[in-house]
Every structure is written in C-alpha cells, then in structure tokens.
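With one protein chain withheld, the remaining protein chains of the complex are depicted in position.
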C-alpha cells in the first residue's frame, strides 16, 4: 500500500504528526468521489441523466426521458425514500439496528387509516393523527423489545414483521378498503402544478411536497440539529460509552423505532392516497417494502454497524434507483426491462459499496 | 520455530528495522524509524503519546504494512505482510488493547490460531495441560481457563493476552504497554517471565510509560519522538529524567499537589458502609469540596467498583450514599450527572470514545444541555466554542476539532474524554485510572488540570493502580484490599506503607523488597 | 421551461416513434410476468398483432405487486402508446393511473381482471364470474359424487377475482349441492410449495375431506401434488384453475380431475383485437366476428364488457390441444 501520489513530502520539523497537505482541486474531488458515498451517488445520478438524455436524443428510447417523466417517477420515490429514512434512523441507532417490519406496519396502519377515514368517515385530520399514533405504537413494540428487553433488532422486527402482516390481513378480512372517501383521497398524491412558477416546471406528484420534503427536512433537523440526533449517533457509535456519558440509551434507541413506526404510518397514508385504496398487503406484497428500504439506506451510505448515516445519502440513493428503473423501462422493452431493474439495483449496490470500501483504506478513512 | 533453536551469532541483530515510514491518510505516524534488537536483550521503546511506538511494532508484527523501509531478521531481508508472516518468524505480540474473543473461554483464547490437534481434531486435554502452566506463569488462577474472557476484568484480559503470546515458542516477544493496567505485584510476575525468556535467547521489545520500571528490566532503550527514532542507548547510561527529556525534547518540570490550596469545604460525598454484592462491602469514605481523595488498590480490590457505584454504574446493595447532604441512590449515570457528578471511565476505548465521531462531538456529547442555546437544539457555534476551548485548555494535539477521535493517539484521546467531563464543571469528579497509558508530559498536564479543578472547589475522587500517581495528587489516600478499605493515609505516606496495606502484610514485604523504588528518582521523573 | 406539457400536444410527446410508421400500438401490462398464463396471453396478443397489423407491447413486473405494475403503466403513458390494457393487481389503485392515461389521450382497457371504478372503455372478460365459480364447483362435485366436504386453497389473500370466484362457489355449493360443504379456505400466496403443504394439512385436519380446489395457477398443481404424495388418488379429488401443461401429469394420473380455464391464447388475441378497435374508434357490436375461432364474441354495452365465452373444462381429452 503506497501513499496517495499527490501527497508531497512535508517539512519534517512540524510540531505535530498531523499534516494536511495542500493538494490540487482535482485530487481532492477524486478522493471525495472515491470515499464519500454522497458524492459518488450525485455523480452517478448526473451520469445516468446524461447517458439517458443522449440515448433519448439518438432515438434509442421508446419514450422521452424528459423532466415530466422524471417528475412522474418521483411518485415511487416517496415511499422508498421515506422508509429509507426510517431505516437510516434505526440503523444509525446501532447495536445491530434494523427494522424489517416497516412494510408490515405500512399494511397495518394503512388498514387503520382506511377504516377510520373510509368506513367510520372521521375527519381527515383525526384519522391521520390516530393512524400516526397507531404507527408509533407498532414502532414502540419494536422499541421496547429491542431497547428495554434487549432483543437483537433483526429478530424483534422479523417477529413483528410476521405478526403485523398477519394482523393486517386478519383485521381487514383480507379485503382492501376502497370506500368513496378513500378513492377521492387520491388527490393527496396526484401530480400538481405549482403556483406561479408551475407553468414552466414539470408536474410533480403532490406527495413529494406534502409527504417527502417535510419528512426529509424534519429527519435532517432531528438527526443533525437536535440533542436527540446527537444521542442517536452516540449510542450507535458506542453504546457502552453512551451509558457512561449518561445519555439515556434505552429511551433514545426506543424512540428510533417509534419514529420508524411513525414514518411507516405516514407512508401508509401516502400509499392509500396513491393507490386510492387501503390494502392489507400494501407494504408486504411482492418483495415487500422493508428490503428495498434497507437496500436504499445502505446504498445511501448508512453503515450497518451504526453511528454513520446521512439524510442526503438516502435521498440521493432513492432518486438514483427510481430514475434508473424508470429509464430502464424506456430502454428495454418487454419482460427483460423489469428483470434488468433487478440487475441494475444489485450492480449499483455492489459497485458503490466495493468502490468506497476498497478506496477508504487508500485514503485512510475510518 | 526459528530463533530459539538456532540462535544468531553473537553480536548479530535479531531484528533490524531500517528507515521505516508509515502514513495514515494525512497523518504521518512514522517518518523515519530505525530499530536494532539483539538476541536475548530487553529493548525498551519509549516516547510521548502519539510518538509512533505502537505503529512501529504493528509493522513488525504484521498488523500494519509499512509504506517504506526494510526489515531484517537474523541478517536476512524479510517481508512481513501479515500477522501469519510475523508469527511464522517467531514474532509474538501483546497489543496495547487486548485482542481477545469475549464469548470464548480463556483456554480457547490462548490457543486460537495455534490449536493442538490430533487426527484433525482439537486435543482439548493437551491444551488444558498447557493452560495449567501458562496460567501459573502469568499469575492467574487455574479456574479462569473455563471462564469466557468477556467476563474478566481488563487487567485479567491483559494477562490472558500475555499467556497467549507465551503459548507459542517466540524468538521475539513484543509487549506494548503491558504494565499500564497491571498492579505492581503482577508486574513483578511479568518481569520474572521476561527474565526467564531472555535467558533462553528470546528478544523482548518492551513499551512503557512507567519509566522507572525500565531500569529494572531493560538493557537498552530507544526513544521516539514525532514519528522518529531519536536515539538508542544502554539504559545504564541514562536516568529517568534524561529519558523524559529526550522524549519531549526539552526540560520536564512538575510539582506535587500544592497543599496550600487545601482549604477544604463542606463534604460533598459521603459513603456509609456502602456495599455492592460481593464486589465491595463496608466502605466508608468522604470527599469534601476542594479535596482530592485517592483510592489505591490492586486489581480485584474493588476500588474501581466503588467509583462506578458512586456514578450509578454499579448497583448499591447496602449502606448509604450521601451526596450534597441527602441520601441518594443513582440507578444510572444519567441520574448522577443530573446532580453534577462526572466520571472518567477506566477503559478509554470501550467506555469512553465514540470512535468515528469528531473530537468536538466527543467533547460535547456528555453535556448536551450546555450545547443547546434552545433546549433540545444543537448550537453549532457553541459546539465549536466549547471544543476549541477544551482543546486549548488541555493542550490536545489536533489540527482541528473536526478530526475523528479514532485518528488520535491514546494519550490525546484520553484528554478528549477528560475534557468531556469538564464541559459542565462538576461538583464531584470521579476519575478511574486517569492517566493509564498516558505519556509523562500529558500525565503531568492531567494532574495539573485535576488539581486546578479541586482548587476551584470541585470534590475529586481518584481510583488508580499507579502508586506514583496516587502519591502525587491525593490530599488523602485510601487503600482498598479485597473489597474493603484497608487503610487511610495522609499525603505524606510512603510507598512501602501503601504497598503493605494494599497487598496485605507478607506480600507487602515481598513487594517492597523486590521493588526498590527510589522515591527520589520517582520524584525526579515527575520534576 | 423544463416541461413539454404545453409544447408537444398530448399523447405522443417524445414517444411518437413508439408506434413505428403510423402503426397502432397496443400495450398490455399483465399482473406478473413469466407465468404461463400471461405469457400465453402475450402469445395470443402477438398473434393478433401479426394478423391485424398493429404493434403489440408486453411488459410485466417480476412480482405481482401493484406498485411495480404502476411503474410500468407510467412508462407506457410516457411512451405515448395508443392503447393501454392492464390486468390490474389491485383494481382500485389502477383507476387513477388509467385516468392519467386517458387524460394523455390514450385509450384504456382492462383484461383478465377488471377495474370497475375506472375510466376503462372496455373490459375483456375471459368468462363470467359465475361461469368460473360454477364450472369449478360442478367439475369437483361431479368427481366427488355430488356430496362431501371440500376445501379451497387460494393464493393472494387480496386477489379480487379469486375472491369473487370463491364467493360464487360458496353460494352455488350451498344452493345446488346441499350435501356438500366447504370446510376451510386457506391462502398460500403464489407459492406452490406452500399450497402443497397447506393442502396436506387440510387433508390431515379433515380426514373425511374428499375434495380440494386450487384456485389459481400455482395452487392447482399444488393441491394435486399433495393428493398424489399422500397416496389418496381416487379418495380425494381436486380441480383447479391450472394452465394445461402444468396440469397434464396430474390429469393423467387422476390426482386432478379437471382444470377449469379458458383458451388463454384466445383471450390474448381478443385483447389485442379489442385494443385495435379502440384505437381505430370502431364500436363493438353485440356479437363480434374477431377471427375464425372467435366468430361470435358477445359484447355487453351496460357493463362495457367483451366476453370470451364459457369457461373451458380441461381434462386428459383436450389437454394436448394447448402448448402452454
């Protein structure tokens, strides 16, 4: 292993061992690209957009890869990014943090919402509040199991994944709830034209403004600007040291799972709006929502060992995957198109992880 | 194994490191190091915290790869690119941080990587037999061999690490600060082992900050400073003071705690027949505002547990803890902190540092209230101000408060964690082994800081297994043995008295006899 | 501006060349790709495209998942196809997307599974709900001798069409076969192994059970396999909605008495044909002459439904007529 070639020899008489050699802009940019996931993801998104635009211009796509399409595709980025943020919080809280139950919580709280709003016809705000409380409760079960009783998170949330999924089907009598109120609720997710500047911008799904952006801002503030966020990073980095520092590990860790439940219930409400029905398998059909959310989180640079993770990384990862998937559908017709999406996700994940993993050592990262 | 069976010709070097250098990213851990170790010698390696000692021996043991330089073994050029290479050459290492497997038994730990097998199957009885002798050698009782290592104290773990290194036939044995967490009698056991090994031609590289002990064990000493080897000299040519001056590249001054400042205030902490399970019992002690009380005890004496109990980390089962005039029982550190108690934990890496977070994060995490201008919100401005202030006050060596703590040397990391306890000036400061593995200069600074706090009116309780330290900073000294307070002394107690109380009478005579510590030399080292 | 909403008109913004030289493009989105049922529909649709001269596009998700299906529908909207036909995994969730497509000037329709609350212009129905439910019940009870206990192994708990058929089976059994009884309905997902295991459990739970229904293409062979493994061929009879080639073995050894289905390739052909009619603005007649095999396809203007015909009973006699 050799030193980075750009490091010039430094005067040997400096008082401290630590040197911060002046280096060219290009070599610093390269280092950032190779070691920082957020930079890598941003560059990948730019490359994706560039390549697809060129393919589009040369007529190789079956539809135009334009701003309108990208905006429309954001509708699938909303649940993905939101649940990715939920995973960010629980994974960062450490001690093997992970939440496999988010998809089941989406299903279960979606049914709760459907029942309250569609069947009982409660006012929207009341229905939302109770649904979010239900999500918090579902998350609190995970939080108590993990934080106060000491279950490994993977095990506790695997158990509640099974249980909530089952409960959602049982309480709904395995039928979607699609009362008229629910069907009209689609307006909460449909694409909108922004006032004033809207005419020149693509139609962005309303959910991006009503659900995703507020959630991004809140989670970012919480993780970076509050003492609670400090505690989350601290217990995730070193649980024992956090106890010695008097940080109240148990309540903080439990709160991470509660928040994950809350975010799941928000996704549930969004999903009800997007699909105009409350489905008992909304978060669990197909591969479910949990595994893609975890994938997005780790692609976004969240360290599975805890203590490291940034909101921007998760959001960029969700954008990259959603736009990549949308592009593939235009590029490759037929069944191969949706199959190739699997390949692309796997390849991007392995590539990004390997690249950063291997280069960190060269650049002396942690 | 090479080396032991085929000793090198007299005068030839067993190990010869030439022009080694090593960078960690932008950190130049080693700029230029030469080291020549002869067969059968005990070669001491000294230097301030962060001088590069651990890095140098990691290169020799294959745990890290050098960026440049050559390694010769018995006159041959060798490449050591993995720990297996080093082990193959007969280089055995006891690392600064014990490298063990918490879930596995002591016996398994000792034999991992060198299991004795018969017909593909591990020969457990053969290993058990060897364990018997190995444990005796390092002074651990036979029964621990079946105990999972995770359940042992950190000192016992260090002893297991040594046993592990001894289990293989070594030609070079590297000990990185083995004595930092050992008590004096355990050090004697270790020295006996070292003498026996060097007698058979094994070379020992010995790193320590306890300069005085080097004179009893080392043949030659190499001094490192700022990533360079400065000089190698026979130890007989040097005094503790001279070594210290070579290390820091200047004059060392230090003073004993100033007694004039000992204008005591009201008692802040009072323990009345405090007990915790079978850890300790019947402990009475009292700390007043402005007073530093030192508790000295060998490993297993319960001194550390008393400190942890005051901080709510160890449950109190009997007795009363009076704090601030009221009877309290803290269920966890959070409650203790609320009342103005801070504690520096004994195990820096496991209990203290948030490894990949910044220095600023590490300093401020214990006082989120101070960090917030608006309750619950982090103020970046305050964070920077607090961190920069602490970096200046404690002379922490770092280019910026944004560096991760994982990139710091042990001593500097220790200062960062001490700084955490001082952000909100505590009414009672509890320090467990505050200068373990800290170099002589930093140690002096830490002592000065602690004295200053006491002068400002804080009550300070220090538990330590460093005899020099307890003598130097305490206003009053308590000695613990077998979970009880065995004796109490004023600041003028002699080392022999304290050792006698700590070890019990007959062991004390032995220890005192075997350890002719020259108080003047000791004082000289400190200034 | 960043949008081409105002500049490019409606349907064929950017995607104008999707249809080739002025060809009509008909896109079909199945619930799930890779299963014989929908792949056979694809074959039929492609056949219609070749015969009638339009372009047939087919793309399905890799899991039977409403969200994944929605992505594909969105991509077809972006491609500006002329006609979009969907077999929705979740009818309600498809309705808003079909509205979006219609807003973009695309003709929309459903096939195989309806989205009744949507703006779809026609539903291509394979057989009436009654036809399938009664066909299954009749076929099974014929084998069971008109009486006895039977159980149903269904698939996705929320699949709308399966649940509708089950309702018919329940009502029809109670009405027509008073001596027969449905003892349990279980859900195995799209998982053959789970269907087999559950069928086995049902036989153990009800030792007097003499009939099993496999409600979808994965559980139909599953229940037959369970009977075969238990050595109860001739004691326990099974029917199901299985594709012919996957049922062939079981029909031959008697572990399955019959498979109720329809000609899936013809359903695909009809779907393609209906798409073309929509694109060209031709209305549907009460009976339509689609092709040689489909000479009198009924259209129900009230429900806006094309009906392929009565359900088909597949047995050893006719199984080899189908190559899927």
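The first chain written gets the first letter, and so on, giving A, B and C; residue counts start at 1 in each chain.
In this text, contacts are C-beta pairs under 8 Å (C-beta built on N, C-alpha and C of every residue); 3 or more make two chains touch, one makes a residue touch a chain.
Basically, contacts and distances are computed from a predicted model.
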Options "ABC transporter permease", "NADH-quinone oxidoreductase subunit M", "Inner-membrane translocator" or "Na(+) H(+) antiporter subunit F": UniProt name of the undisplayed chain: "ABC transporter permease"
Omitted chain - touching chains that are shown: A, B, C
Residue of B:41, B:108 or B:383 in touch with the missing chain, whole complex considered: B:108
Option touching the unshown chain, where A:80, A:145 or A:289 are the choices: A:145
Full-complex contact with the absent chain, from A:167, A:188 or A:332: A:167
Interface residues of chain A (partner: the chain not displayed): 96, 100, 145, 149-152, 154-156, 158-163, 165-167, 169-170, 174, 287, 291, 294-295, 298, 303-305, 335, 339-340, 342-343, 345-347, 349-350, 353-354, 357-358, 360-361
Chain not shown, touching residues in chain B: 61, 63, 82-84, 87, 93, 95, 99-105, 107-108, 112-115, 117-118, 120-122, 124-129, 131-132, 142, 145-146, 164
Sites on chain C contacted by the missing partner chain, in the whole complex: 33-36, 39, 62-63, 157, 183-184, 186-193, 196-198, 200-207, 218, 221-222, 224-225, 228-231, 245-246, 248-250
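Everything below uses one rule, namely that only the chains that are shown with their structure count from here on.
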Chain centre separation in whole Å, for chain C relative to chain B (CA means): 73
Chain A-chain B separation of Cα centroids, rounded to whole Å: 43
Euclidean distance of C-alpha centroids - chain A vs chain C, Å: 35
Per-residue multi-chain contacts in chain B, two or more chains: none
Junction residues of chain A - those touching two or more other chains: none
Interfacial residue positions of chain B with respect to chain A in the complex: 23-29, 31-32, 50, 52, 65, 67, 226-228, 313, 332-334, 336-338, 343, 345, 350-357, 361, 364-366, 368-369, 371-372, 376-378, 397-399, 403-404, 406-407, 420
Residues on chain C engaged by chain A in the complex (per definition of touch): 1-6, 13-15, 17-18, 33-34, 57-68, 70-72, 74-80, 89-90, 92-93, 95-96, 117, 156-158, 160, 163, 187
Interface residues, chain A side, partner chain C - complex: 56, 59, 62-64, 66-69, 72-73, 75-76, 79, 169, 174-176, 178, 182-183, 186, 190, 199-203, 274-277, 279-282, 285-287, 325-326, 329-330, 333-335, 337-339, 341-342
